[in-house]
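Omission of a single protein chain aside, the complex is shown with its protein chains in their original locations.
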Amino acid sequence: MADIKRKVPIGVIGAGDCSDTEAKLAFEVGQHIALNNAVLICGGLGGVMEMAAQGARAEGGLTVGLLPGFDFSDANPYIDIALPTGLSHARNTLVVRASMALIAVAGSYGTLSEIALALKMGKPVIGLHTWDIGPEIIKAHTAREAVEKALHMVKKQ
Amino acid sequence: MADIKRKVPIGVIGAGDCSDTEAKLAFEVGQHIALNNAVLICGGLGGVMEMAAQGARAEGGLTVGLLPGFDFSDANPYIDIALPTGLSHARNTLVVRASMALIAVAGSYGTLSEIALALKMGKPVIGLHTWDIGPEIIKAHTAREAVEKALHMVKKQ
Amino acid sequence: MADIKRKVPIGVIGAGDCSDTEAKLAFEVGQHIALNNAVLICGGLGGVMEMAAQGARAEGGLTVGLLPGFDFSDANPYIDIALPTGLSHARNTLVVRASMALIAVAGSYGTLSEIALALKMGKPVIGLHTWDIGPEIIKAHTAREAVEKALHMVKKQ
Partner (left out) sequence: MADIKRKVPIGVIGAGDCSDTEAKLAFEVGQHIALNNAVLICGGLGGVMEMAAQGARAEGGLTVGLLPGFDFSDANPYIDIALPTGLSHARNTLVVRASMALIAVAGSYGTLSEIALALKMGKPVIGLHTWDIGPEIIKAHTAREAVEKALHMVKKQ
């Protein structure tokens, strides 16, 4: 029998290098995604992406990395499904498209482009210490709150 | 601990509608991909893509669908990780990039574009009753042979 | 003989609908791009994109529209080179890539994604009544000033 109830894909976006505080937060976001039986979607590289994947893996979760380059080995070691796209920054669009909701952890201009694309596409964005560009970003203060809000928004859609 | 030994991603390409013989072949290709502990990469829609995913799922395998459109629900019911790309036919390039080797089951012009892109990128293409465009396509006569040849080519790389 | 001195491509980004003030500003930006013998790159649709193309055309300039959809007829009537991409929002990345500098006129989330991508790629962004997301956006107060600053930044590169 086909199982049409797929796991919910939640994107985690953030910079390729991050502070210790942001790393801890990203790890916890990944943990809560896995604990809620969701799938982690991310850009597959280091920093926030790696910490979130490590957190998800720590709780037995599944992790997907949409890589900007050509090599499977560009993925951080906590990515289960490494997808090289060869599209460079256009892969940011894919991270957003492949997620039903996105959690932004801090982040620089790459993350901002993903937040903007998500809002343009009408996808929920939960912000943790990230860009404050308007009321459409749903603020959260803890990783747990961010994941709960993301899943809540997905259910409402 | 990080597990850096990821499952090998094998792409299965073919048309969105197919004959009974091709459907059976695609199902068996999916089965052997799963039995060999590889991950099935495909375009996520019907026909060969659906049959291969159903076969992989039947043996407990993991299936990834890179969709041309915007909706998660475009994926056939045997896809575990549905990735809407919104890129239309440009997603063909992504199916090829995300695979370490590709198995073509019959197929029309869309499949031919993927075969050509794979050969251009230097990725092994195993052909099952598909386009005969040159000696670089490695021919196989059964699903099992196709998957074994695909995995053999990946190991050689 | 080959003429390797191409015209400088300047991107104009902004929303598909805009106020009268923004429309006038976009028109003038297009005029000054043409008067400076540069090529206008834009998303090819209405609003700021159309007004800028109309302004450039009014001064005999050349206009390029990178369209999100599939149809040449999606382009506004002032686009000389209409390029349907079929990539939906991923075409935003192409508008940025195809420009040596970008001028943002007001704009919503789509424009913000382009500004962020441009800054991520290290391309100069001149802002006219647009998102105020940091000091890297070079502010201008008139269309003429914006185009002059854009061309100045390109020459410095």
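By written order: A, B and C. Residues from 1 in each chain.
Everything below uses one rule, namely that a contact is a pair of C-beta atoms (placed from the backbone, for glycine too) under 8 Å apart; a residue touches a chain by one contact, two chains touch by 3 or more.
Remember, it's a predicted structure, so these values are computed and weren't measured experimentally.
Taking the complete complex into account, B:Leu119 is the one of B:Leu35, B:Ala58, B:Leu119 or B:Val154 that touches the chain left out.
One chain is missing from the display, and on chain B it is touched by residues 87-90, 92-94, 108-110, 112-113, 116-117, 119-121, 131, 133. Within the entire complex, the positions of chain C that touch the omitted partner chain are 2-4, 6-7, 9, 39, 54, 57, 62, 64, 66, 70, 72, 75, 77-87, 93-94, 97-98, 100.
Seen across the whole complex, the unshown chain contacts chain A at 70, 86-90.
Criterion: only the chains that are shown with their structure count from here on.
Where the sister copies chain B and chain C meet, the same residue numbers recur on both sides for over half of the interface positions.
Here the spacing of chain A and chain C, counted between their Cα centres, is 30 Å. For chain A, the set of residues that touch two or more other chains comprises 87, 93-94.
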